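Only a single protein chain was left out; the remaining protein chains are all shown in position.
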Amino acid sequence: MNYKIQDVKKSFDGVITRNLGGGEFIIRINDAEHNLKILEMSTKGIEFILDQRYHRARYLENSTSEMSIVIDNVPVTINMHTHFDDIVYKNSGGGGAVNAQTSLKSQIPGKVVSVTVSEGDSVKKGDVVCTLESMKMQVTVKAHKDGTATSVIVKEGDTVAKGDLIAEIK
Amino acid sequence: MNYKIQDVKKSFDGVITRNLGGGEFIIRINDAEHNLKILEMSTKGIEFILDQRYHRARYLENSTSEMSIVIDNVPVTINMHTHFDDIVYKNSGGGGAVNAQTSLKSQIPGKVVSVTVSEGDSVKKGDVVCTLESMKMQVTVKAHKDGTATSVIVKEGDTVAKGDLIAEIK
Amino acid sequence: MIEKVLIANRGEIALRVIRTCRALGIKTVAVYSDEDANSLHVKQATESYHIGEAAPAKSYLNQEKILEVMLSSGADAIHPGYGFLSENDDFARLCEKNKINFIGPSADSMNLCGDKMKCKAAMLKAGVPTVPGSPGLVKDAKDAARIANDIGYPVMLKSVYGGGGRGIRIVNNDKELHGGYESVTGESIAAVGKSAILVEKFLEKTRHIEYQMARDMHGNTVHIFERECSIQRRNQKLIEQTPSPVVDEETRARIGQLVCNAADAVDYTNLGTAEFLRADNGEFYFIEINARLQVEHPITEYVSGLDLVKLQIDIANGEPMPFRQEDLRMNGYAIECRINAEDTFLDFAPSTGPVPDVNIPAGPGVRCDTYLYPGCTVSPFYDSLMAKLVTWGQTFEESRSRMLAALDDFYIQGVETSIPLYKTILGSKEYKNGNLSTDFLKRYGMVDRLAEDLKKEKELKAEAAVAAAMAYSEYFKSRVQGAGQGWKR
Partner (left out) sequence: MIEKVLIANRGEIALRVIRTCRALGIKTVAVYSDEDANSLHVKQATESYHIGEAAPAKSYLNQEKILEVMLSSGADAIHPGYGFLSENDDFARLCEKNKINFIGPSADSMNLCGDKMKCKAAMLKAGVPTVPGSPGLVKDAKDAARIANDIGYPVMLKSVYGGGGRGIRIVNNDKELHGGYESVTGESIAAVGKSAILVEKFLEKTRHIEYQMARDMHGNTVHIFERECSIQRRNQKLIEQTPSPVVDEETRARIGQLVCNAADAVDYTNLGTAEFLRADNGEFYFIEINARLQVEHPITEYVSGLDLVKLQIDIANGEPMPFRQEDLRMNGYAIECRINAEDTFLDFAPSTGPVPDVNIPAGPGVRCDTYLYPGCTVSPFYDSLMAKLVTWGQTFEESRSRMLAALDDFYIQGVETSIPLYKTILGSKEYKNGNLSTDFLKRYGMVDRLAEDLKKEKELKAEAAVAAAMAYSEYFKSRVQGAGQGWKR
């Protein structure tokens, strides 16, 4: 499997070469062999010693090709693909798809204190769509792109969780 | 149900009089009503607020009539019986049965470094039966009563857990 | 004599007050909202009373309910902590009426301190210099604009009911002033139900330096040295230290005397803080008095050796100040980092939710006041301060390096924290050199430098991240195959 980490240039080929038992493995990353000793493991996280260094990681979201983890307090996004995927990915012009995203989601939990955009309004990137209150502070949610608000999901008084949809901008 | 706590003179009649929902109950102990609010509960322990005071208890051993708990760091043994049991208990001369206990158990975990009593030996209360090593210290296990060692379970080099049988003294 | 204190607060400050009371043999009464039933302050107080729903207005700000608990619990004194009702003179008056010992200044003195206008007038009278600005409240945005043009932009719009940096806007021209005026009005009304605004000259490259003051009921006044709190975001303090790198013995004594005059001028009792702006030319301007125990009081405790909550209780008991000014000596250096649940890269937006695991730093010269424990939850209903990490050293360098080590040691799973930002700040040469100002973060591009640091961190952790990802896939494969052995020791 090939691994690519956001903000890190180098890419990594990783393979488990040997299971030593008792939670210990020999793995190869690029050209070097490493000893991986697992102390604790669950679907939520892992504690391990890689060579002689202790690490702990928390698994957040993941799909077959992307994984968000927090390792030793550092948030990291990992893209994974087999070498076959790699070719398909490159040929489909992948990588610049972020702007196509239409959903504006809340990045914090809070209470909606005002909504400034109505369905059908055209908005510019950075325009305030609504204002949330959380921890005694007012925080604005801004449009992530230019476009038209095809639907506005929240209304004043709503409570939203992190990741909840605020509006669709096309 | 009637509750009797070791080392406490008073005995307690306890009954749950109302389930208020959400983990809250009204209970009556002797003649007073109390508010019991359960914060966390499992088979291992409980955290609760009784009237306005927070407590946490850990459930150790228990049978239908006896229960060992640690409440707020205080170890407590509770005897429970219905009023019917009470009568049976009194009539059977209960309460002084401890001396009838034949099993000598280890109260600590450790490694057996020497055994001083053989099967068939007669022992006096306080005689050393064997010596254990734990946490770099040597600790002796002493006979809990006068009698004859009808069987000696451990031998030098054994590892014993807390509560393991050391010998039978009859 | 105070024998049972109700603590009208939550979180780390409720725990802080409980600790001193417990050491003094004083009983404590905690209050809690629906959201806080599992909080440590509920578990550690002698008694705990439920007072309502999660929203502060329905619990921690509910004066009648808290008074009811005061009376039914038989508490003889109340400690308000900071925030909530701590600077509400109506509440202080309610306590006075009910013969409850409110651990803080009198309602009248609190009212005077809280009214920025009247307070400023009292300071001018006492010879304590203040920042140029409107002589009193402004009538409306137009009036504010007139004064702004008078003293010159940039100016600050401040709600007189604000506090802790909320209800403040800096505006650079008439256009910004109008928008800012409305925001401040809105925030003030949202917070306390009313609004009244002052205009003040905004000074550039200022430092925030404040003095701990204490005054007993017999009129004895002392200052317990300064704290520099220049590292801020959105006018809220992030990192505090004492002594300030720009306060020498002479300055400490000179401004300290002004502080004592200020406390006398408002007939202050108990502990409070006199806040100053220090302009780049070394001039000090009084800003306001915080009529309560301050979040950052532990750094003063470290260098003075005093227990400030004990001192509050002693003063509230009517005891004379147990020392004179000349008995106080500063010992070493202390720094506090406010560990907030917030995402630095989302403009410090709050981050809330469950915290499954925590590791709290400890060791020589390290103190951490926190409500966190493994399995707790950071609530969106209250402010973002999860912990106060405080370090002490014989030298500034020792306190700084201990802080860096302690920040490394602090692990909070599940929410975003300000810890990475603090590592970048504490490690910067600007901080090390004491080159502080209230615009420190912007001036030195600290958020961008944090992003750079995190990039480097990612490089360092890349192989471990790959290993974690590999382990994850393999773990699932083995679970699906029903094997799963060898995965847990």
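For clarity, chains are labelled A, B and C in written order, and residue numbers in each chain start from 1.
We adopt the following convention: contacts are C-beta pairs under 8 Å (C-beta built on N, C-alpha and C of every residue); 3 or more make two chains touch, one makes a residue touch a chain.
Predicted, not measured: the structure shown is a model, and the values here were computed from it.
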Touch list for subunit A against the chain that is not drawn: 37, 39-40, 47, 49, 52-54, 56
Hidden partner interface residues of subunit C, rising order: 15-16, 19-20, 22-25, 37-38, 44, 298, 301, 305-307, 331-332, 359-360, 362-370, 373-374, 394, 398, 401-402, 404-405, 408-409, 489
Interface with the undisplayed chain - residues on subunit B: 1, 3, 5-8, 10, 12, 14-16, 19, 21-23, 25, 27, 29, 34, 36, 38-41, 43-46, 48, 50, 53, 55-59, 62, 67, 69-74, 76, 78, 80, 107-110, 113, 133-139, 162
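As a working rule, only the chains that are shown with their structure count from here on.
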Distance from subunit C to subunit A - Cα centre to Cα centre, in angstrom: 33
Chain centre separation in whole Å, for subunit B relative to subunit A (CA means): 52
Where subunit B and subunit C are represented by their mean Cα positions, the distance between them in whole Å: 49
Junction residues of subunit C - those touching two or more other chains: none
Residues of subunit A touching at least two other chains: none
